[in-house]
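Below is one structure. I have some questions about it.
For this view, one protein chain was removed and the others were kept in their places.
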Amino acid sequence: MNHLGFKLDKVKVGSFDFTCCEGCQLQLANKESTLPEFLGLIDIRNFREISSERHDDYDIALVEGSITRSDEIERLKAIRAQAKVLVAFGTCACFGGVNSLKNRIPQEEAIREVYDGKKIETMPSMKISDIVEVDLSIPGCPVSKDEVERIMVGIVTRSAVSLPKYPVCVECKQKLNTCLFDLGEICLGPITRAGCDAVCPTGKTACLGCRGPAEDINFPSFEELVLDRKLSISDMKEKLGFYNGFGDYLDHES
Amino acid sequence: MHDMRFNIPGKDLNLEPFALKIPDFQKKCEVMITDKGYKSRITNIVPLSDHERLFLLRIVDPHERELFNFRPGQFLMLEVPGYGEAPISISSSTSNHEFIEVCIRKAGHVTSALFEAKQGAMVSIRGPFGTSFPMEEMQGHSVLMVVGGLGIAPMRAPLFWIGNHRDRYKDVRLLYGAKEPSQLLFDYQFEEWQKVSNVDLLTIVEKPDDSWKGNVGLITALFDEFTLEPEDTYAIVCGPPIMFKFVCNHLDKRGIPMNRMFVSLERRMHCGMGKCCRCMVGSTFTCLDGPVFDYWSVMNLKEAI
Partner (left out) sequence: MIYKVISKPEFKAFIDAIVRVNNAYGPCQVEIDAKGKPIYQFKPVKSADEISFDYTVTHSSAKHFFLPFRDELSSFTFTDGNWEQEVRYDAPPTILIGLRPCDINAINILDDVMLHGPYPSPYYLARRKNTFIIGMDHLPLPDCFCKSMNRHTVNHGFNLFCSDIGDRYYLSINSANAFSFLKEFKIEEPSYEDNCNLIERRKSIKNSFETNVEVTGLPVFLDIEFDSPIWQKWGDKCLSCGSCAMVCPTCYCYSVEEKFDIDLKGSSRQNHLYSCNLVDFAQVAGGHNFRPRNGDRLKYRYYHHYRGFAANDNQQICVGCNRCGRACLANINPKDVINDLRLERESCTTCVSTSPEKT
């Protein structure tokens, strides 16, 4: 920032994956149009989708995935010890993600179904903040590259890093979409944090809340809406449980 | 067939006379490039406390510098390119055409960036905006100024004004309260205000330290220290909303008419031009109808305090 008389340093970034599909990290590597600029902002110390080099002197740790094994806990704690800023990166890291679906059934049943009864160590899926302190959350399944770029620029320039506080409806209406409730579907848009540019409802797919709840949501009114439209509460709960971002509301008495 | 293409007068708006002119924010109701500010250099940074600094700004272009005339109580929008804009009250003397002083507390990301900026940094200012204290109307009367904490920032301009025209006012008294002695800003000017400007200055702190020998308590405790003629006194109150509520209630009881008490309100502002609606209080724009209001208007504003 020459015009302000100070210099900005590249930030040293390490990116790590736990139980996940690595799709969020791939998002960063995928968007070629701004990849050179993005890499210009950061000094990659550890990021297997982008570089084969491995260093342990990172300041910012992007952590993708949820925690489902005891060795992951140790690895995560070590990352926390090194990182000055630990970022829960993507829905699995922020909320547990789709991996958490298995939390609803006995673990042995899950192992039998998936691994055909092989001896596998696994435990209920946990979000990163269940284990260590998280400084910053970037939700999304996958994360939005634009948002990650914006937040990374914010970290580098030490300016505001924040997520929208309002729900997806704002962005959906700006796309002139037809409300999925008017088409007879349950959509979590009215209670889910915006920032995705309403990509799912724009593609006529109901929002499943991958970005978790917006700030200060009116859940009773949302439930009222589902009932008022004569839609199924169990379908609503199914959607709320999909990414595990609405755990606080699932046990809500209706 | 006739050409059905719609070609229109607004196409070349970028070339219209107003688009080539420097905006003059005093000229209201004219189309101007109101989003283009005056480029300014931070010429000096004076630390005032741990969280507050005084920035001296100089508008680079001489013509723009001439255009920038303000009245006590008005504010400007300070842009730190890249980081954004924040409304800041102008803290310097209206007669100082060379430098603009702004007293800033580190609060949001714009002010934080400003605290990182070095001497010589280039920022941008738009303004002045808003209403001002009625300095002419107060002439021939006594003036009571009540300041809490950072409220001293908007109060400095009227203080300088009175200092420059001291003979036009009767008794001038400044009550200045803060949490701690270190938060009494501009203490290096106290003597000047007292001796040169003949302002009766009373200070008070809530939490004294060992070296503090003055008054202790809330600012309202100072009201017993002096007498005033309510029929002949104007009051200016700057500080946190909770403070001016108590102070104005007290002054009301002492008999100062509500329309002779003036307060400066602070709200979140995004445009400074009465359009974004961020700074609305009730049905009033803080940026257009404020920041200076008389207490009668504030009392009538919904959700003002």
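To keep things simple, chains are lettered A and B as they appear, and every chain counts its residues starting from 1.
As a convention for this text, a residue touches a chain if its C-beta (ideal position, glycine included) is under 8 Å from a C-beta of that chain, and two chains touch if they have at least 3 such contacts.
Just so you know, these numbers come straight off a predicted model, no measurement behind them.
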Contact partner of the left-out chain, one of B:Ile22, B:Val46, B:Val216 or B:Cys277: B:Cys277
Touching residues (missing chain, whole complex) on chain B: 1-11, 13-14, 18-19, 28-37, 39, 79, 81-86, 107-108, 111, 120, 122, 124, 266-268, 270-271, 273-278, 280, 282-285, 288-289, 302-303
Residues in chain A touching the chain absent from view: 1-3, 5, 8, 34, 37-38, 40-41, 149-150, 153, 156-157, 159, 165-167, 169-170, 173-174, 176, 178-179, 181-184, 189-191, 214-218, 220-222, 224-225, 228
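The working rule: only the chains that are shown with their structure count from here on.
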Centre distance in Å when chain A and chain B are each reduced to the mean of their C-alpha atoms: 43
Residue ranges of chain B touching chain A (in the complex, touch as defined): 80-84, 108-109, 112-113, 116-123
Chain B-touching residues of chain A, taken from the complex the two chains share: 1, 3-6, 157-160
